[in-house]
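Please find one structure pasted underneath; my questions will follow.
The complex appears here minus one protein chain, its other protein chains still in place.
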Amino acid sequence: MTRLWSALRAASLTLCLAGVAGYAIAAEPPEPSKAEQQAALANVPSHARQYYDHYWYNAPVGGNPYANWTPPPPPWQFCINDSMLGTSWRTDLLNEVKKLNAQYHAAGLTKAEVLSTDSNNNIGVQLTQFNNLSRQGCNVIISTPSNPTGLCAGMKDALEKNVLSITVQSPVNCPYAMNVGSNQYYGGRELAEWVAKALKGKGNVLILSGVPGISTTIGLEAGSKAAFAKYPGIKIVGTVYGFWNEATSKTEMVKWLATHPQKLDGIVSYGDMAVAADEALAQSGRPPVMQADGTNECAYIAYWHEKKLHTLALLAGGGSNGYEAFYVALKMLNGAKPTTNMVWFPLPALNDASAEKLYAAYPGITHTSSCWADAPDHHLVADSYIDAFFKGGKKIEPKPNP
Amino acid sequence: MSVPALKETPAPLPSAAPLVEFRGLRRNFGETIALADCSFEIQPGEIHALVGENGSGKSTLIKILSGILPESGGELLWDGKVTRIADPRTAQQHGIATVFQETLVLDQLSVRDNVVLGLDRLFRRVHSVADETKLVREALDTIGMNALDPAMPVAALSLAQRQGVTIARALLRPWRLLVLDESTSALDVDARDRLFEALRGFRAAGRSILFVSHRMDEILDVADRSTVLRSGRSVATVTRAETTTDGLLELMSTHEEAQAAEGAARAVPNRALGAPVIAAKGVALLPETAPFDLTVRAGEIVGIAGLEGHGQVAFVEAVAGLRRPAHGAVETDQGAITSFSNAARAGIAYLPRERKTQGIFAPLSVLDNLTISALKRFAHFGILAESRRRAEGRRLIAQSHVATAGLGAPISALSGGNQQKVFLGRLLALNPRALVLNDPMRGVDLGAKQDIYKILEQFASDGGAVMLLSTELAELCLLCDRVAVFHNRALFAVIERKSLDVQALIAAMFGQSGASRGTA
Partner (left out) sequence: MNWVRHRLDVIAPFGIAIALFFITAAVIPGYGSMVSIRSLLLLSSLLGIASAGQTLTIIMGGIDLSVPAVIGLACVGFAVAFGQGVSPWVIGPIVIVAGIIIGAINGLISRALRVNSLIVTLATATIIYGAIWAQTKGDNRGSVPDFVTDFVSVIGWTGPIPVPGAVILWAFLVLVFVILERRSVLGRWVYASGANPGAAELAHIPSLLLWTVVFAISGGLSALAGILLAGFSSAANPQVGDAYLFTTLSAVVIGGTPIIGGRGGYARTVAGCFIITELTMLLIGLGLDEAAQQVSLGVLIIVLVAIYGRETHVRMQI
């Protein structure tokens, strides 16, 4: 009996070890040939091509997967196939879609309820839920797949059933869905370029990254490194993994600072970790540095306001992403034909001035507030930017809040 | 050593070559010698009984024969050739089918699957289900259990029926030697008679049976010859004509034991007996077993004896509050014992059988091991007063004659005997009124045994009551005022000091009423 217990305990420890060690699986994606790149980008409107830099880090870009698709008549059933509703980013997305659905329902264009599922990051469960939704009469399934290939079978099936699949900020590697989002590589490049410019092309920089070894992180890091490489005076002195977790970011930053006495001039971080990094700097007796972060957390906006720091932040709130996905769905339901399966846009950049405006829009927030600020009109780009990805179709009439 | 007249009488059997012959077979486990020198043979077409008291080496011999244990020395001849039975598979290939004392069945499987277990390949049935069912029915019919449904799960069966399943399993194999290791004890009379009838049929067909039993009537009934094992040695093989109960019992009791008992009888303890401390009233261990009474008084050492599995352990555990008897109750002046903690409150301190798994805390110090049950006595708001605890530890070490480097030494550094004395010291720390000891002398060296005798005698002289279960009969004769002997899961006899000797104990253990039956 005692042996069984000890064996179980040993097994648990091994599992913990394996869990921590098991993340390093994704590798740098291979670069397609120039001809392949040209062919892929030919699907993208010319003004948007700049945002598809090194697109293969994000997803393969192709043509219209819905060429033979006929839009169903209204009222349309909107559905959400979420991998994990446990974050406020995802709940914001869901709430935005519900809000828009209610507006169009008042005009008789959509069904009353939005059906939604949550798979708790289990791709098998998510696929089953996806199939159930497409069988239950959904016309549009907005999904956040937890894996770029796991839902492909369901999406292929959905396409045959005339159901429209749209992914948000998590593109799939198969030509059966419309993918709405932004390019990680481009984002990593943009953040790094701002830091390099803010440092006037000279100084020591640190990358505060997310979870090591996953494709998102690889794309972001590749973009940042490419941007820094253009500035010979910029030296990347380290990469710290904060796991998109404030406590881990701060712990790792404190350790890094304690063992790296050299001067640090700038930090690029990939989401919700900049405040932890600046606190770590302050508590280690260092001055603040130039930081750019891909975040929209209230704490960050308030902190930068309180400390009067310079910043660049890329906003990508769940609500505004929900708006873009809903807009793409509406375009297609109104008969517009997309030119590509990847509808990518640049994220709105928050500079010193616009950060102040956003701060004013969320009264009472402080550097310890755990909320997420979103663009006030919930648009990440102008609708006309999205319109350029489509040909034909009826014009979309915005509907008022009922 | 006096040699009984019956020894080495050649068996007047057909002089065919023996099926199996043991020549000076030995087996030891480290220092312990389980089988010292075993020599006898089994003829084809013979029912051969193997008798001996607990620990005489019967099970070891059967395990060697079944390929479970390798022998340490000596030879085993099969069909006249020296053979090593390396594993159970080899035993099966030779045609040895063994039914073990423990009923080895898989509860979740059906009777049929349990009986045919091992006949199938891993992924493929050799026989169809219908064929299997037929085979199983035939095998069960042999032992009079044809009413048993082969599709029934074994979990639903009675002990006797499970035993029948294990026998049927053995019978289905193509065997030449069937080994029955006390596997008839659970059968009811009817099934047993059917089985014996079948055994005689097998014998007529030239097949052999090695038969272990603790029931003299069974041995007298079916055995052609009987071999007696004593302390790991085969002391005699007697034919059916020569076999008498008394003769076998005498062969089983060792000369040393007899001597020790005689020596002890001279030193009759002179202790004043007080009021009853433990009183079993109308206790029946199983619903169908006979109820009995047994009392242990202050100042008294009462021994508990019995062959393995005859209810004596269950009784001692009932006294300790670890199990409830089917009928009746064990009472103290605090009322009936209903639980372990309730027994402890009544002043009963229990020493379990397995020192390693139930007794000592190996990494902990001698002091912790001594005081762990009585910590609250030294605590103020949960914090221990170490000087008082150490003083008590020193007192207990002196009282229990423990030889140790110090109170802080880990108990694992002590010898087995000293560990056992520490364990006893832990019970004494509770200031109990009664010690209930489940085989305390197991694996204890001679010196430590002497110390433990002294501890128990001192405890009794100071007015404590002792209930001592032991498998060493000489020791019971030496220490006890009375010995309660269990047979067939009930109290069979209480042997008073004046008539207490090893012979009497063995007779009672085997259910022979030579000893006067009585209760106290």
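We just call them A and B in the order they show up, numbering each chain from 1.
Assume contacts are C-beta pairs under 8 Å (C-beta built on N, C-alpha and C of every residue); 3 or more make two chains touch, one makes a residue touch a chain.
Quantities reported herein were computed from a predicted structural model and do not represent experimental measurements.
Undergrad: With respect to the chain omitted from the figure, which of A:213, A:348 or A:393 is a touching residue?
TA: From the options A:213, A:348 or A:393, the contact with the absent chain belongs to A:213.
Undergrad: In the complete assembly, which of A:103, A:147, A:162 or A:248 touches the absent chain?
TA: Answer from the full complex: A:248 touches the omitted chain.
Undergrad: Which of A:73, A:285, A:363 or A:400 touches the chain that is not shown?
TA: A:285
Undergrad: Mind pulling the subunit B residues that touch the left-out chain?
TA: Given the touch definition above, subunit B has residues 30, 340-341, 344, 350, 352, 354, 356-364, 368, 372-373, 375-376, 379, 382-384, 386, 413, 426, 430 touching the missing chain.
Undergrad: With the missing chain put back, which residues of subunit A would touch it? List them for me.
TA: Against the missing chain, subunit A presents residues 1-2, 5-6, 8-10, 12-13, 16-17, 19-21, 24, 85-91, 212-213, 238-241, 243, 245-252, 254-261, 275-276, 279-280, 282-285, 298-299, 366-371.
In the analysis below, only the chains that are shown with their structure count from here on.
Undergrad: What whole-Å value do you get for the distance between subunit A and subunit B if each is reduced to the mean of its CA atoms?
TA: Averaging C-alpha atoms per chain gives centres 72 Å apart.
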